[in-house]
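Got a structure here, written out as structure tokens. Questions coming.
Excluded from the complex is one protein chain; the other protein chains are retained at their positions.
This part shows chain A:
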Amino acid sequence: MHSPMEQFEIKRLLDFRIGSLDASYTNSALWMTIAVILAFLLFVVGTQRKALIPGRAQAMAELGYEFVAGMLRDNVGDAGKKYFPFVLTLFVFILFCNVLGLVPYSFTPTSHIIVTFAMAAVVFVGVTVIGFARHGAHFLTFFVPSGVPLWLLVILVPIEVISYFVRPFSLSIRLFANMLAGHTMLKVFGGFVVMMGILGGWAPLAFIVILTGLELLIAFLQAYVFAILTCLYLNDAIHLHH
């Protein structure tokens, strides 16, 4: 029987090298491409007709747009409007990668730490640059909580600095670990179905159906959490309050 970890294996589909750099087109890249194409179709083709009473595709595109716009408005305010395209792209890309990963025999790009860490690192570096660009050296007061006695600051400032630098790791590990754990769990229960045979296999099969529903929720929830934490970090950088 296959191991439950086999689904995360990266396979080269097209061999392609630049010098010593391995830039092969892998199954991970293939599914990312599919996610981007589907998202593009939803947003561009779906809103092509611009009907007053939206059809299904247009309603979905508008719902997604409104959802992210509302999230940014509630958490960052008007100053966050500039960053709306970035947050929407991030949200839709992660959502499509997560949901497409639930299709049997597909591959989940977000179940690899390098993919999620790249996105989290972009968020982290971008937010830090925005903070310094808006406030200059004054941004460093972000690490100094206000109204705290001096002797406590000696302890608190290092903690604040560490918690700031841990952000990209917690952001990326959260998404990657959720995807990894969910898909491994589904495959482990799939293994139980095979092991218990035609008589007893129905129980784990029914459980897989429920789990798939839960995974669908998690797929959405993790995209939401990634986007909303990006909003909160942006808010910290823009408004500097605690």
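One rule holds for everything that comes next: a contact is a pair of C-beta atoms (placed from the backbone, for glycine too) under 8 Å apart; a residue touches a chain by one contact, two chains touch by 3 or more; residues count from 1.
Everything that follows uses one rule, which is that contacts and distances are computed from a predicted model.
This figure omits one chain of the complex; the name its UniProt record holds, of "ATP synthase subunit c", "Sugar ABC transporter permease", "Putative aldouronate transport system substrate-binding protein" or "Carbon-monoxide dehydrogenase large subunit", is "ATP synthase subunit c". Among A:173, A:196 or A:216, only A:173 touches the chain left out of the display. Residue A:221 is the one among A:13, A:41 or A:221 that touches the chain missing from this view.
Within the entire complex, the positions of chain A that touch the omitted partner chain are 170, 173-174, 177-178, 180-181, 221-222, 224-225, 228.
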